[in-house]
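Handing you this structure, nothing more for now.
All protein chains of the complex are present and in place, except for one that has been dropped.
Entry: subunit A
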Amino acid sequence: MTQRISKSKRFYMMNPIIQFFKFIWLSIKIMLVVAGGHGGTRKANN
């Protein structure tokens, strides 16, 4: 079953004030994934 986007969800997605905080939260979260680093996979301690 396809989940369509409800009215309240759409309000949440498009409300500039809520989305401003989401923007900050997203920026930090993405930064953490990116800055979380990277490495090899071939040694156990990588």
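Rule of thumb we're sticking to: a contact is a pair of C-beta atoms (placed from the backbone, for glycine too) under 8 Å apart; a residue touches a chain by one contact, two chains touch by 3 or more; residues count from 1.
Quick note on the criterion: contacts and distances are computed from a predicted model.
Asks: Under which of the names "Tryptophan synthase alpha chain", "Sulfide-quinone oxidoreductase", "ABC transporter permease" or "Phosphate-specific transport system accessory protein PhoU" is the non-displayed chain listed in UniProt?
Replies: The correct option from "Tryptophan synthase alpha chain", "Sulfide-quinone oxidoreductase", "ABC transporter permease" or "Phosphate-specific transport system accessory protein PhoU" is "Sulfide-quinone oxidoreductase", the UniProt name of the unshown chain.
Asks: Name every residue on subunit A in touch with the hidden partner chain.
Replies: Touching the chain left out of view, subunit A contributes residues 2-5, 12-16, 19-20, 22-23, 26-27, 29-31, 33-36, 38-42, 46.
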